[in-house]
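A single protein chain has been removed from this complex, and every other one stays in its place.
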Amino acid sequence: MTQKNRIESGGQIDRSQTHSFTFDGKSYQGHPGDTLASALLANGVRLMGRSFKYHRPRGPLTAGSEEPNALVELRDGARQEPNTRATTTELFDGLVAKSQNRLGSLKFDLLSINDRLSNFLTAGFYYKTFMWPAAFWEKLYEPVIRHAAGLGSLSLKDDPDVYDKGFLHCDLLIIGAGPAGLAAALTAGRAGCDVILADEDFRMGGRLNSETFSLGDASGADWAKAVVAELESLPNVRVMARTTVIGAFDHGIYGAVERVSDHMHTPDTGKPRQILWRIYTKRTVLAAGATERPIAFENNDRPGIMLASALRSYANRFSVTADNCVAIFTNNDDGHRTAADLHAKGIKIAAVVDVRSDAPRNYDYEVLEGQVVDTKGRLGLTFAEVKLANGTMRTLECGALGLSGGWNPNVHLTCHQRGRPIWNEALSAFVPGDHLPAGMTVAGAASGEMSTAGALQSGVQAAQDALDLNDEAPALPQAEDAPVNLKPFWYVEGCSRAWLDQQNDVTVKDVKLSHQEGFRSVEHLKRYTTLGMATDQGKTSNMGGLAIMAELAGKTIPEVGTTIFRPPYTPTAIGVFGGRHRGQDFHPKRLTPSHRWAEEQGAVFVEVGNWMRAQWFPRAGETTWRESVDREVLATRGSVGVCDVTTLGKVDVQGTDAAEFLNKIYCNGFAKLDVGKTRYGLMLREDGIAKDDGTAARLAEDHFVVTTTTANALPVYRHMEFVRQCLFPDMDVQLISTTEAWAQYAVAGPNSRKVLEKIVDQDISNEAFPFMACANITVCGGLRARLFRISFSGELAYEIAVPTAYGDALIRKIMEAGAEYDITPYGTEALGVMRIEKGHAAGNELNGTTTAQNLGMGRMVSKKKDSIGSILSEREGLNRDDDLRQVGIKPVDAGASVPAGAHLMSLTGPIDATHDQGYVTSACYSPCLGHAIALGFLKDGSQRLGERMRLVSPLTKVETEVEIVSPHFIDPEGGRLRA
Amino acid sequence: MIIEHPLLGPRDAAEFTYLGDARLIDRPDWQSETAAKDFFEYGYLRDNPAGWHQELWFHEAGDRSWLVITRNTITHEISKVELARDVARSRGRSK
Partner (left out) sequence: MRYSGFKVLKEALTGHKGWTPAWRDPEPQAHYDIVIIGGGGHGLATAYYLAKEFQQKRIAVLEKGWIGGGNVGRNTTIIRSNYLLDGNEPFYEFSLKLWEGLEQDFNYNAMISQRGILNLIHSDAQRDAFVRRGNAMLLNGADAELLTTAQIKERYPFLNTEDARFPIKGGLAQHRGGTVRHDAVAWGYARGADSRGVDIIQNCEVTGFRIENGKCLGVETSRGFIGAGKVGCAVAGSSGRLMAKAEMRLPIESHVLQAFVSEGLKPVLPGVITFGAGHFYCSQSDKGGLVFGGDIDGYNSYAQRGNLPVVEDVCEGGMAIFPAFGRARLLRMWGGIMDMSMDGSPIIDKTHIDGLYFNGGWCYGGFKATPASGFCFAHLLARDTPHPTATAYRFDRFEKGLMIDEKGMGNQPNLH
C-alpha cells in the first residue's frame, strides 16, 4: 500500500524525494515537507492514538501544535520522546514512531474496556469511592489507576542530546509568520528596525500555506515564500522558523524555543537539539493566528473526524486527503471553503451539513441544513448520521468529516501577565483584552481580524504603531476579504457522549454533571472534569465547555469567563530549560590555586559550595580515609602541615573610617586594634543571631583585611556593602572582595616558623611576629605577600597569602622548604578534626540559629557601641538561663563513636522530644586523644561539665554514654599558639 | 525583569540579589529609649503592599551597588531606580 491517499499533484512537498519511516513497526513512505501525520494519512492510516481515560481510538483532529489526539512516542532508545504531536513532527528519513497509551496493540487496546464502563467513570467519580478500606488506596486502587493513566513513556535513559541557551535583542519581535506577521516584518524590516520574526512551523507563511486563494498574482504560499526571501536578505531581520515563543515575561522578555535538530534523525555534530532564547524586545507584534474549534455531537471523536481547516491544510499543503469521501459539518462559511478546495482536488464531498438555514449553496455537491448527530466506525469513521432541519434522518457514508465551529484567536500570550480576553459577539470568540503585556500589539487573526486582507493591513499597522514609523507602508497585494458569517453553535442538543476534551475524554455529559454537583465556577469545572488540562491546554476544548456552562447557568459565555492562560504556549522539553547545566556542568567549578599541585599529589577532592577542595591526600598503602586523615593530623601537630585556605572569603576594607566600620559589622570592638595585629571577629545578623566569624587584620591605620567562612563569603560581602551603602553612606570606607585575588595557605605545626623562615624575607621570630601579628611582607626575595599569625588548628601557625598567579609556585616552594621537616599537606578533613579538637566553631555550629551566648562568646557582644545585631540579641528568648551552650562531648567507652546529629538525653528517663537536651553538631575521631570527640549544644551546658549523659541517634540506631567536657580538647591554655 | 541601573543602564534582574523593603535603610537609633521596640519593628514588621513598593536590590553580578527600586508588586512594573546610598543620604543617614 503506497500513499493511497496522496493527491496527484500540488502541495508543498518534495515528491522528488522519498522518506521511509515506521509507525508501530510497519514501514511507510512520505516526502520532505510532510509531517508524520500527513504522511500517515497519505498511507491511509487514520488511527494514531488512544485517548487518556476511555482508550478510545483516535486520529488527528488538527494539523498543528494544538493536536490533542495524534500523540506518539517518537524515535527510540535514549532519544524516545513521549507525547510527540504527529501533526507537527517533520518527517525525516528513518523516522521511527510508536503509538502510546495502549495495552496490547493500537487496534486492540485491552484498556478500551474503560469505554464500556464509561457510565461509572464519569467526571469526578474517583472522589466518591475507593475510600474503603483505607489501606487499599495505595495498595490496590492507586497502582491500577496510575498504570492506566499517563500517556507516553520516557525511556529513562539519560537524554543524549545537548541544549543551548542564548540571548537575543531586538526592536520588534513578531510572533507568527502568517499574513499579519509577514506584513509587519516587511514594514519594520524595510524601515531598518531590528526585527525578529519567529514561527513555530518549519515553513513560514501560516495559513497562507494551507489556502488556495491568491495574494495579488501569486498563490498565498508563493507570496509568503517571496516575502520570507526578502526578509532573509535584510541584515536587520532575523527569521526564525521552528521557533515557538512560549511565554511573555516581565519587561519585554520573551522565552522562545528553537528546534534546531528535531527535524533530523540525530543532531549534527556539535549542534544542539534545541535552543532556549530569551528575547529582549522593545515592542512585540503578536500575530499568532487563530485555531478552529470543533462542534460536539455524539461520537464526534472517531479517527477521520477532524477540524475542517485541518482537512484543508492536509489537502492544500501536504497534498493528502484523510479519505476519498469527505463530509463537512459547519456553522459558518469557512467550512464551505474546505468543501470547495477538496472538491476541486477531485475528492468526493458526501455533503456539507450546515446548521444555518441561509448557508451558501453549491451545485457541485450537496449542502444540507441540519446537524450531524452521531457517527459509526469502530477504528475510523464510516458513516455520519445527519438530522436534517425537517426532522428526517440521513446517513452519509464518508471516511472523513470536517468540523468547523468558528475560529478562536490565539490570545494566549496576551494573557501571560494576567490580562483577560474580552468577548467578540461577531466571532463568538474571545479576542485580546485591554491589558496586554507592556509593548505588545496584536495583529491578524489573533486580534480577530479574520480575512487575509485584514490580516495584512493590521500587520502593517501594528508594526507602524509599535515603532512609530512614518515610512511609506509596503504595497499590499490584493487578497481575500470575506466576512465572517457564523451562527454560534457549540453542541448538538441532547447529546451526551459528545467529546469536548478529546484527550482527557471530557464529554458534554461530564460538564452537565459538574454543574449539577455545584462545580460551577469555570475553574471548578476545569478541575473537577479535567476539561482543558490535556496537553493542548484546552485549545481545542475549552470553548465548547464554556458554552455549555453558560447555557446551564443561564449566563453568557463572557460571564462564565475563561481559565488562566499560562506559559508555555506549547509543551516544551524540560531539557531545553536546563541547557548545559547538567552533569558536571550543573554548577561551575571553582578551583583553588593549588588544585593542579594537589591533583599531582593524588588528593581526593570534595565539593564545598562551588569550590573543589582537597579533602585528604592518600599515600600508598593507606586503605581508608581515616588512615590518611589521622596521619595528616598527627604530622601537623607533630611537625608541620600545609593546607590551602584560599576559599575563605577575603574582603579588603580601606578608608579613614575602616575601623569604625568594622565596629558596626562585628559585635566585638575593633577601633583599638593596633596596626600589625589581627583579631577574631564575630558578626551578628541584625536579629542578633551569629552570622559568620573570621578575622580582621589591621595592615595599616586605614586598611583591614577581613576573612569570612568559605560558605558565607558572598552573603557577608553583600551584607557589608549594605551596611556601608545603605546605613552609613558617609563613612569613608571602601570594600572589595579579594577572595580570588590572593592564594592563601595555612602552615601549621611546631615547625611552621622554621619552614616559613626559609621563604619569608622578614624576621618572623616570636618576638618580631607574635601570635595574632599580621603584616604586608615579601617572600622569595621580593614577591609581595601577606602574613597572618593566626591558627585554626590550635598549633603555632601562619596563614600566608600571595597574588593568586603565584599560588601554585608558593605551595611548591613551601613543600620544598618543609621537606626537611616532613611537611605534610592536609585536606579539609584534617582541618576539621583539628578545629574540633581545638573547639573552634564552624558552619555546623554557626547554623543560623545560634547566638554568641550559645557559642560561649556572649561576653564578646559589646554593649558600649552600636553594632549590627546588638539590640535584638538582647531579647529575652535569646537570653534564657537554660539556653544551649557549646560543649565538648566524649564517649565514656573510648571505643564508641559520638555521631553528629545525635541528641543528648539524661542517663535515665524517657528518650523523646520533651526530654531532649541538646545535640551533637560536629564529630570526629581524634588521633591525638585516641577516641571519638564531638562538639555540641547542651542546655545550660557550660554548667554541666563532667556530667554523664546518653547520646541517642535512633535514626542510625546509636545509644552511647558520654561525658560532657570542655570544647577545648587540645591545649586549652593556648600555649602552642604562642610558642 | 530588567532594571535600569542609574550608572550602568538596563541590566537583567538575574544579575541582582533581592533583600526587601527599602525601609531597611531606616535603621533605628540604638541609644533611643525605645530601641528594643524600634528594632523589633524595623527587623520584623512590613507594609507588604499590593502595588508600589520601594525595595532594595544588590547588583551582585555587577558593580555591587545597592539600589532602591520602586516596583509595582501586582504588575512588576518598575517606575524608578536610585542608588541606595543617595536614598540613604536623603533620608538623613550619614556615618
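A and B label the chains in the order they appear, each numbered from 1.
Quick note on the criterion: a residue touches a chain if its C-beta (ideal position, glycine included) is under 8 Å from a C-beta of that chain, and two chains touch if they have at least 3 such contacts.
No experiment lies behind these values; they were computed from the predicted model shown.
Asks: In the full complex, which of A:F202, A:F249 or A:F771 touches the chain missing from this view?
Replies: Going through A:F202, A:F249 or A:F771 one by one, A:F249 is the residue touching the chain not shown.
Asks: Where the complex has a chain not shown, which of A:S404, A:T572 or A:S870 is the residue touching it?
Replies: Considering all chains, including the one not shown, the answer is A:T572.
Asks: Among A:K26, A:R418 or A:R619, which one is in touch with the chain left out?
Replies: Result: among the candidates, A:R418 touches the missing chain.
Asks: In the whole complex, not just what's shown, which of A:Q584, A:T624 or A:T908 touches the removed chain?
Replies: A:Q584
Asks: Please identify, in ascending order, the residues of chain B that touch the omitted chain?
Replies: Within chain B, the residues that touch the unshown chain are 1, 13-14, 17-21, 37, 40-41, 43-50, 53, 55, 71, 73-76.
Asks: In the full complex, which residues of chain A touch the absent chain?
Replies: 52, 79-83, 119-120, 122, 125-132, 134, 137-138, 142, 145-147, 149-159, 161, 163, 165, 247, 249-250, 253, 255, 276, 278, 416-418, 509, 513, 516-519, 521, 523-524, 527-528, 530, 535, 537, 564, 566-568, 571-575, 577-579, 581-587, 589, 606-608, 685-689, 691, 843-844, 847-849, 872, 875-879, 899-903, 911-913, 916, 919-923, 952-956
Definition applied: only the chains that are shown with their structure count from here on.
Asks: Nearest whole angstrom, what separates the Cα centre of chain A from the Cα centre of chain B?
Replies: Their C-alpha centroids are separated by 28 Å.
Asks: Within their complex, state which residues of chain A touch chain B.
Replies: Contacts found on chain A: 250-253, 280, 417, 438, 657, 660, 686-687, 714, 718, 721-722, 725-731, 866, 870-872, 874-875.
Asks: What part of chain B is in contact with chain A in the complex they form?
Replies: Touching chain A from chain B are residues 1-2, 17, 19, 24-25, 27-28, 30-31, 35-36, 39-40, 42-43, 56, 58, 60, 64-66, 75-78, 83-86, 88-89, 93-95.
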